[in-house]
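Not every chain is included here, but those present sit where they belong.
By written order: A, B and C. Residues from 1 in each chain.
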Amino acid sequence: MTLRIIAFGAHPDDCELKAAGAAAKWAAAGHKVKFVATTNGDVGHFEMAGGPLALRRTAEVKHCAEILGIESQVLDIHDGELLPTLENRRTIARLIREWQADLVLCHRPCDYHPDHRYTGVLVEDAAVLVAAPFFVTDVPPCPRNPVILYYSDNFKKPYPFDPAIIVGIDDVLDQKRTCIEAMPSQFADKESWQGRYLPGVPEDDEGRKIFIRDWLIARDGDVANRYRDLLVQRYGETRGREIKHAEAFELCQYGAQPSAAQLNELFPM
Amino acid sequence: MTLRIIAFGAHPDDCELKAAGAAAKWAAAGHKVKFVATTNGDVGHFEMAGGPLALRRTAEVKHCAEILGIESQVLDIHDGELLPTLENRRTIARLIREWQADLVLCHRPCDYHPDHRYTGVLVEDAAVLVAAPFFVTDVPPCPRNPVILYYSDNFKKPYPFDPAIIVGIDDVLDQKRTCIEAMPSQFADKESWQGRYLPGVPEDDEGRKIFIRDWLIARDGDVANRYRDLLVQRYGETRGREIKHAEAFELCQYGAQPSAAQLNELFPM
Amino acid sequence: MTLRIIAFGAHPDDCELKAAGAAAKWAAAGHKVKFVATTNGDVGHFEMAGGPLALRRTAEVKHCAEILGIESQVLDIHDGELLPTLENRRTIARLIREWQADLVLCHRPCDYHPDHRYTGVLVEDAAVLVAAPFFVTDVPPCPRNPVILYYSDNFKKPYPFDPAIIVGIDDVLDQKRTCIEAMPSQFADKESWQGRYLPGVPEDDEGRKIFIRDWLIARDGDVANRYRDLLVQRYGETRGREIKHAEAFELCQYGAQPSAAQLNELFPM
């Protein structure tokens, strides 16, 4: 059976950072994956902004999608301005319905950036309604409420990230690294957010690109270490201990509620 | 003293499912109860939608209200489109003020459907303001902030349902069953949501009606079993162990904060 | 040169009533025409409403589009609820940009129904911006502001309909009649708006359909007679006098301003 997965991230880099590994594996297995950025990322750079930056970032994630073998879309909503409106709820619901998604990924509603939080809220608000026959009438409903999962994060309140499934990504790490390198407006420009704010960033362009990329990939190492038990449980003692990088996902209580075994089937090994 | 209770549910069946038992008992004891659906339920059916469905459902809950001896109102807001706007906040505040409510019931803001969650948010947002003299000027304020409670649900995050009071409803279960049967657009039609999505639903109309009704009533059995300790504490060891069906309620921290003894007085035995 | 024409009507019948004749002629000449209903028409019937009515009407105008040889789209916005929001402005602008329209048709902002008026306002508000490179970033701009025209109407204030161009439609009248017959939810059902409100409507289904259709077509006769001078001016004395039915259009001052000769070239004879 071919799975259909749709992932929502707030900016044109979030799906990539949080789920590029899983996506590469799903795609390699013949499943259909789509990444959607819910804003166009048009204010997160110190030199460019507005349309030119939005177009550049759209091209960057399109490139990532080619690297991963998936589809990609960027919603033309200003960065920093995503709100849980009815219009946006309908947009998210339509995208899930059009994709006839089995699985939906998004941020938790307690992530650090308002666009992240409201992306989470919007997906939660679209839940159930993607199966309602007449909530929107121009796209047929999903046959049932999909399984919804949140990306990992480091936030502790109201409760810490609580993973239900983990995916080792060492075998696709090169693809993920290449993705990150394909987004210089986010992770390589001297005047990118990370280039400007991250401590210890090298002065030269090549050095900066490698430094930021490795800093990001190191976060997938933290995920593997933090949720090592889950890796061992899923991959067995040996392989579970060996995996160096991973992506983890928490089950959203407003989507379908698969058993642990069912969830295991839905995610690539 | 006559109590005045107002209950808000997202769709024309939610108050009935969550509080018909308690309502029947309050009404029998001479208290005044009103059920308000915050949306008109106009998309949750596979054959009908819009106004005709809204009218049908309004008539159904009106029938339920007669069965229970209470009042009923359906707000003409599209199903799936309830938002925590200022207009809606004022509407909820006016309804509570007009009813001069001592007790207010609603969903938790972490229920599965956005209309449920925002019904909870709206009641929370109206709290305090129902006692503010000039928040609205066309309906006099309540003399004090009422006691607000949430219906039971099965959600675990950010924290599990935490009941403060429980009501055994075995003696009014027939009335609740009759209510459920009085809402065929929700619980009996072949093309109703439950008729379509619930696994194992019989093909014939009468069988389907009984099947869904009993499945719903079984959930009140789960409540009784899950919160058995509360039943024993309230009804004593013998009766507390015997009660088969119950409705439970969690205290909202934004309303008045009665003592356990006061809360016990406010709810029927 | 192939022209690209996009027409906006408030409900799934408005473009058809006001411009089916011109559209049929453009299409026959190889030009590309698209009709867009800005609402889904989901409250204008006395027996059905909501999603089922929206789907029925979407199918009806799709059928009309086949009859005319054009494309068709229905925006999933509730009937009676269209507002000149920024989201809707962007939607209209994107449709015009995607179509790379040379010509845009819409209602005047002084028509009788709020959805008509706000369709006019939205097109006016999208004008100029369809050529702005970065107003939206997911659809390339039009190379220049298109020519915008209003459909004919009978309103007198703030000033009467003021046609700039007229099209005789006698030779395509059969297609227009067939279109109208293809929209029974609007023009034939006993419980359609016209079936209910139009005086003198026959009781039998076939009679009603013919009666309403002919009443509508008679309005194109009024247009021909009222603006006879324009017909004579465009078609010459003989043919201008003979034309029985016509569609007329007023030039919107916020679009491109073609000369009379240029306008004549843009419209079919």
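The definition used in the following text is that a residue touches a chain if its C-beta (ideal position, glycine included) is under 8 Å from a C-beta of that chain, and two chains touch if they have at least 3 such contacts.
Here the structure is a predicted model, which means the values were calculated and not measured.
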item: Size of the entire homomeric complex in copies, 3 being in place; value: 6
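Please note the rule applied: only the chains that are shown with their structure count from here on.
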item: Fraction-based call for chain C against chain A, same above half, different below; value: same
item: Chain A-chain B separation of Cα centroids, rounded to whole Å; value: 37
item: Chain centre separation (chain B, chain C; CA means) in Å; value: 47
item: Touching two or more other chains - residue numbers and ranges from chain A; value: 85, 133-134
item: List of chain B residues in touch with chain A within their complex; value: 42-46, 49-50, 79-81, 83, 112-114, 117, 155-159, 197
item: Touching residues on chain C, where the partner in the complex is chain A; value: 40, 42, 50-52, 54-55, 58, 74-76, 85, 87, 90, 133-134, 136-138
item: Of all residues in chain A, those that touch chain B in their complex; value: 85-86, 89, 124-125, 127-129, 131-135, 144, 158-159, 162, 253-254
